[in-house]
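Working notes for the structure below.
Just one protein chain is left out here, and the rest sit where they should.
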Amino acid sequence: MMFKKRFSDPGTAPATLLPLGPGEASKPVFRIIEYCEKEIIESRFENFAELPQFSDDGKVRWIDMCGLGDVEALKLLGERFELHPLALEDVLHLGQRPKFESYDTHLFIVAQMLYRDKEGNFTGEQLSMFLQRNLLITIQEDLEEDVFDPVRKRLTSGRGLIRKSGSDYLAYALLDAIVDHCFPVLEKFGEAFEEMETQVLDNPGSNCVRELHNHRRNLMQLRRFVWPERDVISALLHDESGLISAQTKVFLRDCYDHSVQIMDLVESYRDVAAGLLELYLSSVSLRTNEIMRVLTVISSIFIPLTFIAGVYGMNFSQESTPSPANPLNMPELHWAWGYPACLLLMASITIGQLVLFKRRKWL
Amino acid sequence: MMFKKRFSDPGTAPATLLPLGPGEASKPVFRIIEYCEKEIIESRFENFAELPQFSDDGKVRWIDMCGLGDVEALKLLGERFELHPLALEDVLHLGQRPKFESYDTHLFIVAQMLYRDKEGNFTGEQLSMFLQRNLLITIQEDLEEDVFDPVRKRLTSGRGLIRKSGSDYLAYALLDAIVDHCFPVLEKFGEAFEEMETQVLDNPGSNCVRELHNHRRNLMQLRRFVWPERDVISALLHDESGLISAQTKVFLRDCYDHSVQIMDLVESYRDVAAGLLELYLSSVSLRTNEIMRVLTVISSIFIPLTFIAGVYGMNFSQESTPSPANPLNMPELHWAWGYPACLLLMASITIGQLVLFKRRKWL
Amino acid sequence: MMFKKRFSDPGTAPATLLPLGPGEASKPVFRIIEYCEKEIIESRFENFAELPQFSDDGKVRWIDMCGLGDVEALKLLGERFELHPLALEDVLHLGQRPKFESYDTHLFIVAQMLYRDKEGNFTGEQLSMFLQRNLLITIQEDLEEDVFDPVRKRLTSGRGLIRKSGSDYLAYALLDAIVDHCFPVLEKFGEAFEEMETQVLDNPGSNCVRELHNHRRNLMQLRRFVWPERDVISALLHDESGLISAQTKVFLRDCYDHSVQIMDLVESYRDVAAGLLELYLSSVSLRTNEIMRVLTVISSIFIPLTFIAGVYGMNFSQESTPSPANPLNMPELHWAWGYPACLLLMASITIGQLVLFKRRKWL
Amino acid sequence: MMFKKRFSDPGTAPATLLPLGPGEASKPVFRIIEYCEKEIIESRFENFAELPQFSDDGKVRWIDMCGLGDVEALKLLGERFELHPLALEDVLHLGQRPKFESYDTHLFIVAQMLYRDKEGNFTGEQLSMFLQRNLLITIQEDLEEDVFDPVRKRLTSGRGLIRKSGSDYLAYALLDAIVDHCFPVLEKFGEAFEEMETQVLDNPGSNCVRELHNHRRNLMQLRRFVWPERDVISALLHDESGLISAQTKVFLRDCYDHSVQIMDLVESYRDVAAGLLELYLSSVSLRTNEIMRVLTVISSIFIPLTFIAGVYGMNFSQESTPSPANPLNMPELHWAWGYPACLLLMASITIGQLVLFKRRKWL
Partner (left out) sequence: MMFKKRFSDPGTAPATLLPLGPGEASKPVFRIIEYCEKEIIESRFENFAELPQFSDDGKVRWIDMCGLGDVEALKLLGERFELHPLALEDVLHLGQRPKFESYDTHLFIVAQMLYRDKEGNFTGEQLSMFLQRNLLITIQEDLEEDVFDPVRKRLTSGRGLIRKSGSDYLAYALLDAIVDHCFPVLEKFGEAFEEMETQVLDNPGSNCVRELHNHRRNLMQLRRFVWPERDVISALLHDESGLISAQTKVFLRDCYDHSVQIMDLVESYRDVAAGLLELYLSSVSLRTNEIMRVLTVISSIFIPLTFIAGVYGMNFSQESTPSPANPLNMPELHWAWGYPACLLLMASITIGQLVLFKRRKWL
């Protein structure tokens, strides 16, 4: 569906956790990474009940819940970590614009990871993040794919700042991965438009329109998810809850800058797409014009000639059985120079028209 | 009528309550729900005079007046609850943009409930709300239909916060129902546009334009009602009259977010509609181009051939009764290889043109 | 003239009162209404000199000068009531955008009353207002027509607040009458566009473009006068000269709201007009396409058939006087099944083409 | 050149006074007007060295330097009156947007006087103003023409405030003359567009496009110079250097209002021009449609008829020398009612098509 956006039935009580339909959601898996500068432990649970109690040992914990198929687990999660019910409801409203909300006990961020499906169209996978001190809870639509593998590698390898910093830096790293994931996607657009440009000028066919329309729709989709992302990062930059450290804000500034660069590219590509459509339309209109010209020239020359031939193909007869001859009936046909004169007339009409068309620049 | 908007005659005194024309308005019915956490009482009156006096017992009261046919009752209502005359006048100006006005004794909100009529077009039913401490007065155009049944069910069942909260929460719940009511409506647009996209590309007919135009007008209507709704909720969020509690503001923030998501969808669908029109126009223009090409090719090939056939259909005669023969008159007709040579000439012209058209990519 | 706007010669001293050309302005008439809650006196003078001295008796006075033909009277008026010379100059610059200027001794407001002339086009009549305590001076272009009759009736009847309030309320009442006067005008647009919509889809002719263009120009004109009106009222709302009472500001807020509703309608109608033009263009383009299709189909079918008929109309002869027969010359003509075969060939070409066109959805 | 804009070579030191090329600039002439309320003295010098020393006698002096051909004189002028070198450099960068810059010792204003050249196109003559207490230095491109004659007359006659006020009022008077000079220019556009409207609807030819394009370019040029003018006056209004008196600011407010009115007209005319282009395009498209219709109707009717005539012009023969007759070959030709039946067939086809076209509203 175009712009899929899940919503509760109008009028249902706010903060109602609406289970997704069967087939829409998969059973959740909990991936937990606990790390401090010295060590890192990864674990994986299939039931929320199995989740261990966390001691307040200064370790940072990342709970990554993949799959939205178990509303009960979500409720328990919310209760245990004091997540706001309205935020939990938003977790289930898939297809949302990215948003940032500051609650008393945590910050809540919704972002969209962009993937291309097999037909090259974009779909967004919604990522919900709950940020608390030393704890980051992320909730993804399913287990299948995400853009965080490089972040996990950095966590495991222990290089860089990531293991030395708190959960706010982890949240930044995930957002940064999501934002930077748009660059290769946009590069694809660049290539596609380059190619299309040549095609539009040389051979503007109906597949051009179709393809261009598709690209524009994808850019529109992309834009819907990228524009608010910038606002989310900006809101994080100016957050005063104290959960985001000054050091992380320097990096978020960098991430903000990237999101601006992406928006800039998206807008540029939208301009390019609009330009290509105009180019296409003028190519087609020029081509129609050229075809018309040829048709006009050929028709204009031959239609009068055919008429003349038609005239001398008429069967008006000079012979008349009961009465005297009809000498007025087509005497040209019996004139010795009739045929050459006729051909000469035709030739002169042709030459006259060619000269005229040449002057009007139709040839 | 397009954009129905009722107005008083220019120059009438402000706060004049103008009765609606006969047939335009139905006799009002008063539905009253009184509730506190423990109990809930529903009652229904057909005359304003029957309305009981309310004691100040901490119960929340929702007076739902359905029908605008009795201007006197409206006046009495205004006097009893100290509603501002200008606000009462606005109640009768149907078809207004949603608005929020803060008066000394109450807050005044105008919203539009959107329905689809049988032909799929939108009409708005105006809802006026007066919010006082423990009292919410709503005024609808008629009794027939509204979007509040789920809210009434939540009131009766007593689940959720609604019975534990004041009249501000009730006002929020109604606004939320109105806003969320737009989501399924917008989903319909999504489906319609999906379908239309295929049709526009494959078979762009005149019904496409008609339908697309209709959708665009409906989106325009929708937008007129949704854009100011956001401002209304925003004004409620920043209201300083003390009538809106902090707790309700958290929920209003959620509702505000929904109204932003809806506006975002409306704008996206407007973009899609504009894109579809462009797609349609380029489809038609391409199709004209293609048809022209076929016509040109066929005409360009056969018009010269027909001319040649015409020439040899002329009746110039070599016989000449009184004088010697006219050997210059169409000797080809009497040449033994005349006909085959003529056919050969025709074939070679055809082949020459086909090659030319192939090169110009017209075939 | 399009956008009539009177201006002084560039470089003339500011505050020069430039007399209007002969025929442009009519001799002024002064209509004076003096009222307090208890009584109301109307009088009418043709000469400024006849105007009585006003005692400071708490009565509100409305001096309505109709006609700009006497620059001297205007000067005297300005001197007597201490009106600013730059404001007086603006009174004579007809066709201005509405504006608000706060001078030391008075507030100065320019508004435009909109009328339709016989051809349905809009013209604005400029109204200049000088607001002082207990005094309102209005200056109109001529005596003929204004939109203030309902206000005068309210004054005479003494109902409502108008007789109990000061000159600021009177100014509000006049502005309100001007603003509300736009609603019926806009309703006309709605009706016209409704009608045009059907016409554009069913029978897009050249009068459509003409009419649509006219409507768009009128909307442009309307917008030029309505947009700044809102700013004028907003400036009045925030005026701190003390001339506007708090009570009147509540009413001005209502009037401001009306001006916003009008602007909203104007913008909506501009969108509708733009949509209609697009609709018209696509209707025409679709119609061209359809006509082309019919032409192409008929031509494509008959041009080849005509060619074949032309071939067998050629006069290549098998008889040859001096030499043996030319059996190669059109033997088909002498074949017993020649004609039926020829007709069969024609029929099969026709059927082949029909099948092809059917497949391409050209039929 | 389109948008002429002079600039220094990139990288040259700032504040470099670049002499204009030969033929580009004329030798400067200094026109000096010294005035106080009682007297006025005009003088004229051709060499900067001849300029007398000015005593601080309370007189206002206006030094009007016409011609930019002598960079040395400009340098000397700058040194003597302490003009900022960056401002002096801007004096030579012709074709600039109007700007305002506040330096320590003076205010610096760049404005553009608009003229129409012989072909009706706009060119701007740059005017640089340096405002000091009791001194106004203006620098024009050449001596030929300016828009200040009415100001000079007001100075000489001594009427109005100009002789009683300081150099700030003089600067205002010049700016006002420049701004008001746009009104008659814009009126010309109004007339041209009125005329063009009729032409576009009745007879849309290629000269329309050419002319319309020209007008649009001129409006673009005008806009480039008028938009920033408003900002300049606004900056003067809010200047806090103390060089602009409160009294002058009242007049500048009036001038600001004029510049807003002009911008409003420019934007309106741009809308009109855009509307005219759309009108033109739809006129042409409608006309193409109409021509197509006629062609289609004529072709569709006669092409089938010609085909039938062609069939009965074929020479299939029933006589066959060596063999028996070929009775299948065109027996219609020998049928007694052949010709009338054929004509009847043709007539019925024609009528059938006419009915069909009538129904499709093509006739």
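All chains are identified by letter, namely A, B, C and D, in their written order; residue positions are counted from 1 within each chain.
In this section, a residue touches a chain if its C-beta (ideal position, glycine included) is under 8 Å from a C-beta of that chain, and two chains touch if they have at least 3 such contacts.
Nothing here was measured: the structure is a model prediction, and the numbers come from that model.
The chain not shown here is touched by just one of D:80, D:116, D:287 or D:360, and that residue is D:287. When the full complex is taken into account, the listed residue touching the unshown chain is A:292, out of A:76, A:237 or A:292. Taking the complete complex into account, residues 1-3, 5, 7-14, 86, 96-97, 99, 101, 203-206, 209-210, 213, 216-217, 220, 224, 277, 280-281, 284-285, 287-288, 291-292, 294-295, 298-299, 302-303, 305-306, 309-310, 312-315, 330, 332-340, 342 of chain D touch the chain not shown.
Where chain A meets the omitted chain, the residues involved are 147-151, 154, 159-162, 173, 176-181, 183-184, 186-187, 190-191, 193-194, 197, 201, 250-251, 253-254, 257, 260-261, 264-265, 268-269, 271-272, 275, 278-279, 281-283, 285-286, 288-289, 292-293, 295-296, 299-300, 303-304, 306-307, 310-311, 313-317, 320-321, 323, 326, 328-330, 361-362.
Keep in mind that, in the parts below, only the chains that are shown with their structure count from here on.
Under the touch definition stated at the top, chain A and chain B share no contacting partner at all.
Fitting chain B to chain D on CA positions gives a rotation angle of 145°, reported to the nearest 5. Residue numbering shows that chain B and chain C use the same positions for less than half of their mutual interface. Chain D has its Cα centroid 40 Å from the Cα centroid of chain A.
The set of chain A residues that touch two or more partner chains comprises 313. A linear topology is adopted by the chain contact network, the touching chains following one after another without closure. Under the contact rule stated at the top, the pairs of chains that touch are A-B, B-C, C-D.
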